[in-house]
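In what follows, a structure is listed as structure tokens, so that the remarks can point back to it.
In this view, the complex is presented without one of its protein chains, the others remaining in place.
Chain nomenclature is as follows: A and B, assigned in order of appearance, with residue numbering initiated at 1 for each chain independently.
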Amino acid sequence: MSELIRLTAAELAATLAAGEVSSVEATQAHLDRIGAVDGDVHAFLNVSDAEALASAAAVDAARAAGETLHPLAGVPIAVKDVVVTKGQVTTAGSKMLEGWVPPYDATLVTRLREAGLPILGKTNMDEFAMGSSTEHSAYGPTRNPWDLGRIPGGSGGGSAAAVAAYEAPLAIGTDTGGSIRQPAAVTGTVGVKPTYGSVSRYGLIALASSLDQAGPCTRTVLDSALLHDVIGGHDPRDSTSLPEAAPSYADAARAGAHGDLKGLRVGVVTELGGEGYEPGVRASFQAALDALTAAGADIVEVTCPSFSAALAAYYLILPSEASSNLAKFDGMRYGLRVEPGEGAATAERVMSATRGAGFGDEVKRRIILGTYALSAGYYDAYYGSAQKVRTLIQRDFAAAFEQVDVLVSPTAPTTAFPFGAKLDDPLAMYLNDVATIPANLAGIPGISLPSGLSDDGLPVGFQILAPARQDARLYGVGAALETLLLDDWGAPLLSRAPKLEVSR
Amino acid sequence: MCALSGDALERMSVDARPEVPAVPHRLATMSTIDSAEVVRLAGLARIDLSEDEVTRLAGELDVIVQAVATVSEVAGADVPATSHPIPLTNVFRDDVPGETLDTAAVLSQAPEAQDDKFAVPQILGEEV
Partner (left out) sequence: MSVTYEDAVTRYDPVLGIEVHVELGTRTKMFDDAPSPAGGTEPEHANQLVTPVSLGLPGALPVVNGTAVEHAIKIGLALNCQIAEVCRFARKNYFYPDVPKNFQTSQYDEPIAYEGYLDVELADGTVVRVEIERAHMEEDAGKNTHVGGAAGRIHGASHSLVDYNRAGVPLVEIVTKPITGVGDRAPEVARAYVQTLRDIFRALEVSEARMERGNVRADVNVSLRPTPTSPLGTRTETKNVNSFRSIERTVRFEIARQAEVLDGGGSVLQETRHFHEDDGSTSPGRVKSDAEDYRYFPEPDLVPVAPSREWVEQIRATLPELPAARRRRLQGDWGYADAEMRDVVNAGALELIEATVAAGASPAAARKWWMGELARTAKSQDVALEELPVTPAAIGELQTLVDAGRINDKLARQVLEGVLAGEGSPEQVLTARGLEIVSDDGPLLEVIDATLAEQPDIVEKIRSGNLGPMGAIIGAVMKATRGQADAGRVRELVMERVNG
């Protein structure tokens, strides 16, 4: 049954519904795959075999009893370790939370459980979601299934790699500045950052509260839509949760896959391309644009002048909010506690020693930067100005969406880079997110799907952006482009990835 | 719950606001981050740093701060700040008790506990 792992979530769900295979079999197949390849890929920090199989068995029993099940019931899923899971260790990739067992579930986890999706385990990530390569995980990096010497993107490299390596058909990611989309781009998978407030943040270990958004990591656009339908919707426990009901994203994806693109106005954002983007990335992006044109879309160039300040604004807002969000990790109530090397072990000194020992370099860097930006006397110049830039970026998007239906760009300026290439140059690392950050600042939804391979043989991501609350448009257009490209390729892009060595 | 558009929020300007409690305005020009500043910030953020870390962070942060400092030149005084990407207001909860956590389960995750309480190192300056 090894082919079970190659099925898309939609296909697997249909197979399960038809009774051709049980959820226990499907879940076991993925657990076996994890056992076989995750020693190399290291997508998972924690695998919960017994719990996953028990959930699967419960779904099988319910199905046998003739109960009405959710369409994705029995389809296993991997969850990024920044999402709290009751009774299951949650670390956010940090030593600070090593061994921490949350006493509650994130809302999206509750929804996964209610829908009957067995949770295979928790995926690797940059510590507290700070990074673009998973090299900042306290538990070692995840390796890109396309080339184990390269990064899988970040911060959600584990979720993207798990999906790319067929260890899970579905995964949950979180995207603060591109942490779903950029890993999707460099692993040849699909990732969606929904409209801010579309998916509850309750139970997401917060990085930057005004930017964080959870979303799907999958191999197809339809699978992302199906998963978004499960985890989305209003949550009274999140004050920023959108109050209105959302349409079915799966319906939008299905309609898009068969629809035509005649008259669709597609805007290419001048500022999200050109210099700094690898030629191979640009070529793949252009090929996808050509496919859209051939299908009847009108491609126009639009300019968003304030985007030039987006990265700077982002690297003030994110560290500021993070410095406050991460203050709770102090060794008093849960997680790591470290006594100071010398002197009296007062609460204050234990806090400092714990935070000095428990946080990695990137986390310390951003907390110090955020502390600086919020510090008395600097607030107006830094945080205050950054929030104004945010307004300008929203205005740019509003003006652009007056002219076009969707905006597009390459998801990331480069393909997957080798480990260590940018580790000592924080600014170079930050530039990975230059194309994904504006969507987070404005709260609008974005999707990344593969547009092909670059000249180095590595996947390239194609980003589509829509106005706030128009996530359905992304699924429609994304599914259409996916169909066009698949027709061209003849087989999913992932089928061109090198086979992983299977260990036993 | 009701939602207001951003424009509506902007129109609701309030003139008679109290003075912001005094905050020292020592920022004349974008300052640079040196080791002493890193030490001050690490103290505020309660993070013990080694001397090497202080030196390295001072260098890195100085570069980063120079790069991000441009934000103050982009937007004029007339541009309002956006704190939330999607503007909502008046999201309230009914005053109805819900489920609480099990004390034992919570304390089982604590580094130290005693008498149903979290045990922490002595707090200096605490009234006894």
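Some notes on this structure:
What we mean here is this: a contact is a pair of C-beta atoms (placed from the backbone, for glycine too) under 8 Å apart; a residue touches a chain by one contact, two chains touch by 3 or more.
Just so we're clear, the structure is a prediction, and the values are computed from it rather than from any experiment.
The hidden chain makes contact, of the residues B:33, B:49, B:65 or B:107, with B:107. Here the missing chain is touched by one residue of A:255, A:347, A:431 or A:486, and it is A:347.
Annotation: of A:57, A:148, A:295 or A:327, A:327 touches the absent chain (contact as defined above). Within the whole complex, the absent chain has one touching residue among A:155, A:240, A:306 or A:463, and that is A:240.
Annotation for chain A: contacts to the undisplayed chain at residues 83-84, 90, 92, 97, 100, 102-104, 106, 201-206, 208-210, 236-240, 320-321, 323-324, 327-330, 332-334, 344-345, 347-348, 351, 371, 374-376, 379, 383. Touching the omitted chain from chain B are residues 4, 9, 12, 14, 16-18, 20-21, 43-44, 46, 83-84, 87-101, 103, 106-107, 114-128.
Basically, only the chains that are shown with their structure count from here on.
Taking the mean of the C-alpha atoms as each chain's centre, chain A and chain B sit 25 Å apart.
Chain contact summary for the complex, chain B toward chain A: residues 1, 3, 23-27, 30-31, 33, 37-38, 41-49, 53, 57, 60-61, 63-65, 67-72, 74-75, 79-86, 88, 91, 93, 101-102, 105-106, 108-112, 118, 120-124. The part of chain A that touches chain B in the complex is made up of residues 100-101, 103-104, 195-197, 210-211, 236, 239-240, 242-243, 306, 309, 311-313, 315-316, 323, 327, 330-337, 340, 344-353, 355-357, 359, 361, 364-365, 367-369, 371-372, 375-382, 384-392, 394, 426-427, 440-444, 468.
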